[in-house]
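Here's the structure, in structure tokens; my notes come after.
What you see is the complex with one protein chain gone and the rest in place.
Which chain is which? They are A and B, in the order written, and residues in each are numbered from 1.
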Amino acid sequence: MSARAKPPPVVFWSAMVLIVAVLIVLPFALTQIGTTWVRVTNLALLYVMLALGLNIVVGFAGLLDLGYIAFYGIGAYTYALLASPHFGLHLPFWVILPIGAAMASLFGVLLGAPTLKLRGDYLAIVTLGFGEIIRIFLNNLARPINITNGPQGIIGIDPFRIDGFSFASYQKIFGLEFSGPTKYYYLIVALVAVIIALNLRLQNSRIGRAWEAIREDETAARAMGINTTNLKLLAYAMGASFGGLAGGVFAAIQEFISPESFVLVESIMVVSMVVLGGMGNVWGVVLGAVLLSFVPDILRFTVQPVQQWMFGRMLIEPEVIRMLLFGLALVLVMLFRPAGLLPSAVRKRELAERAE
Amino acid sequence: MQRAKFAVTLFATVMAIGLTGCGEEKKPEAPKPEAAASTPPPAATVEIKIGTVGPLTGSIAHLGKDNENGVVLAIEQANAAKITIDGKPAHFTLISEDDQADPKVGTTVAQKLVDDKVAGVVGHLNSGVTIPASAIYHQAGIPMITGSATNPQLTEQGFDNIFRVVGRDDQQGPAIASYLAATEKPKVVAVIDDSTAYGEGLADQVAKTLKSEGVKVLAREKGTDKTTDWKAVLTKIKGEKPNAVFFGGMDATGGPLMKQARELGIKAVFAFGDGACTDKMHELAGEAAEGLLCSQAGIPPQAASKAFLEAYKAKFNTDPILYAPFTYDAANLLIQAMKEANSADPKKYLPFLQKIDYSGATGKIEFDAKGDRKDAEITIFVMKNGKVEPIAVVKSGKTIPFDEFMKSMGGA
Partner (left out) sequence: MDTFIQQLINGLTLGAVYAIVALGYTMVYGIIQLINFAHGEVVMIGAMVAFTVINALAGSGLPPLAVVLIGTGCAIPVCVLVGYAMERLAYRPLRRAPRLAPLITAIGVSIILQNLAMLVWSRNILAFPQIIDIKLYNIAGATITNVQIVIILTCILIMVALAALVYRTRLGTAMRATAQNPQVAGLMGIDINRVIAATFAIGAGLAAVAGVMVGTYYGIAQYTMGSILGLKAFTAAVLGGIGNVPGAMLGGVVLGIVEALGAGYIGTYTDLCKISGISDWLTQRCANDGHFVLFGSNYQDVFAFAVLIMVLVFRPSGLLGERVGDRA
């Protein structure tokens, strides 16, 4: 963002106020159509969190991670194990969420440390393998000692609660009706805002610039005195922690998790979001995540009726169209707009030089 | 730059189409109640919405459709019967949703049914989807009856509005295990599963029952629901010389498993749960599938009441595939409870549903305290000439040969 001319403060602040106002009113507007849409929005915002986390690794530091969903899973399972009848533990969420984020970043470092020397596509494959290994362990740690309850998943996960205030129940506050999803919505929006702010600050910080240097040319970066080892590990740890955080919220919203939710396709989906939006550009990544995460729901309400109307039956299922769109998005973006919809300034320059 | 512009325009167009579509999405829904309300007599009718949900797209869409058909039939019959509730004629409308057999989509559409203020829900199909969705129905206080989710966990959550009219895995597992133990008298049994909630859960139950009957059970072997090469696992098992092998999983993996076992010269009896209790096993394993034993929760469709079978055939011009008789009964149970309570308010009719005593297409239905069906039947099948044929029904711990069971159903 810094590379562009900053808009005058008045314009900037009025735009901010407008955005904040829209975000506040949004769930009430959506409730008019149906609480479902608030739920869908919440899940979409979780993808925004994931995409922002992955953006640190892929966008800033240039390390392609195809197993990112593992951190989401680790966060979700940390929350589930510490706040469900499975072990009889019921810790409050504000204690567990940081633990989940810390667990995820620990695993981030565990993944990062042995793979520091790997670059590009080798790294991508190793991370993919790592993601699958985590999922397989989650799926199998039910025996000989039952830790994760295996494929059965964990049921009865506590929703977020502060004293008597539960995020899951319906409530009237100041005469306004708050459904469970609406309350979660505000919490998630707040988290996303913090993460965006962190991302923006990071990007222009010493660390952010060092990551950029590593991404452009690791050997040169090291020659310039950048401690590439620590910085790469930091990228993994930070990226993973956001994933872990999102995972914790996911577990609380769903109140049930199983390893099924953390499969490879999900990792690829998050990568697609980052790539489509624009690797390295925070706002681009947000845009990519919002676009792609609403696609399935929009398709469900458009493609299905349209096909019914045109052909009298469903020829192509929305799920298939969605996957085809994902695939096409990845290919077309790389071919025609390799820096994404909203390219980061640096990336744009760099790609313009190398391509064509 | 030209290319970039093109891509942006293309994308904008696609999104615009998507968004306009999104705006339109309300339209087909909004006029629906009015249109539906205009058909019944103009007298003040009670409009009652019943939700049905299952995978209508995806790999098991045919089963989802079958489930939906059962409910459609029940609703149609209820409307034709001109039921009155609270002194007013009742009109039932069906709201059908697609959960794609995906837990995440499942909770979203569950919320949508709650938004639509349905009085009761029949669904979902898969246990993995039904469990997270049940929490949403529970919060909203809307009764939900599943006709096909067999995982015990569903009714172990302590939700008083969640019911099932089909046998649980911990009824099915013991049934097939006891049958296996009684008829084949194996000394050593190998148990394999596919590491899914369904396969592992069922295999656990089978192993537990076999052990309690004094049969030696080998250490569990596992594959995944995508495993095609079972030879390493089977070779290991072969070394332990089991008399029988049980596999918890679907036909897609069970077929190759059985074929490869015969190629390795394993002569043990093979037994499967309902996921691999299909004719597809013959296609996948060929002659090797002959003689396999398997179980299905509930009674086979052909054993459902004649009235139901005829009405189903007349309406859909096909025979029910698997669970349609159960979803049919589930919808009827909701309606029956509403009649008894004289109200379609979930709060008012729920107590009646809990205490219901109903004779449906699948026999007598009563619920226990957890919401499970009392004395649910499990049917045992055998593969004969490439088709699975029912040979026995297990009910409240007793095994009844299938012919006798049919006679008792006909007599009832």
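Heads up, the rule we're going with is that contacts are C-beta pairs under 8 Å (C-beta built on N, C-alpha and C of every residue); 3 or more make two chains touch, one makes a residue touch a chain.
Note that the structure is a prediction, hence the values are computed from the model and not measured.
Chemist: If the hidden chain were put back, which of B:D229, B:D319 or B:E389 would touch it?
Modeler: B:D229
Chemist: Touching the left-out chain: which of B:E283, B:E310, B:D345 or B:D368?
Modeler: Hidden-chain contact among the options goes to B:E283.
Chemist: With the missing chain put back, which residues of subunit B would touch it? List them for me.
Modeler: Residues of subunit B in touch with the missing chain: 58-59, 195, 216-217, 219-224, 226-229, 231-233, 235-236, 238-239, 251-252, 255-256, 259, 263-265, 280, 283-287.
Chemist: Would you write out the residues of subunit A that touch the absent chain, in ascending order?
Modeler: Missing-chain contacts on subunit A: residues 62, 64, 66, 114-115, 117-122, 124-126, 128-130, 132-133, 136-137, 139-140, 143-144, 217-219, 264, 268, 271, 275, 316, 320, 323-324, 326-331, 334-335, 338, 350-351, 354-355.
In this text, only the chains that are shown with their structure count from here on.
Chemist: Please compute the C-alpha centroid of subunit A, do the same for subunit B, then give the distance between them in whole Å.
Modeler: 33
Chemist: Under the definition above, what is the set of subunit A residues touching subunit B in their complex?
Modeler: For subunit A paired with subunit B, touching residues are 33-36, 39-40, 43, 139-140, 142-143, 150-153, 155-156, 168-170, 180-181, 254-256, 258, 260-261, 291, 295-303, 305-306, 314, 317-319, 332-333, 336-337, 341.
Chemist: Where on subunit B does subunit A make contact in their complex?
Modeler: That would be residues 3-4, 6-8, 11, 15, 17-19, 21-22, 24-26, 28, 57-58, 98, 100, 103-105, 107-109, 111-112, 114-116, 128, 131-132, 135, 139, 151, 153, 157, 195-197, 199-201, 220, 222 of subunit B.
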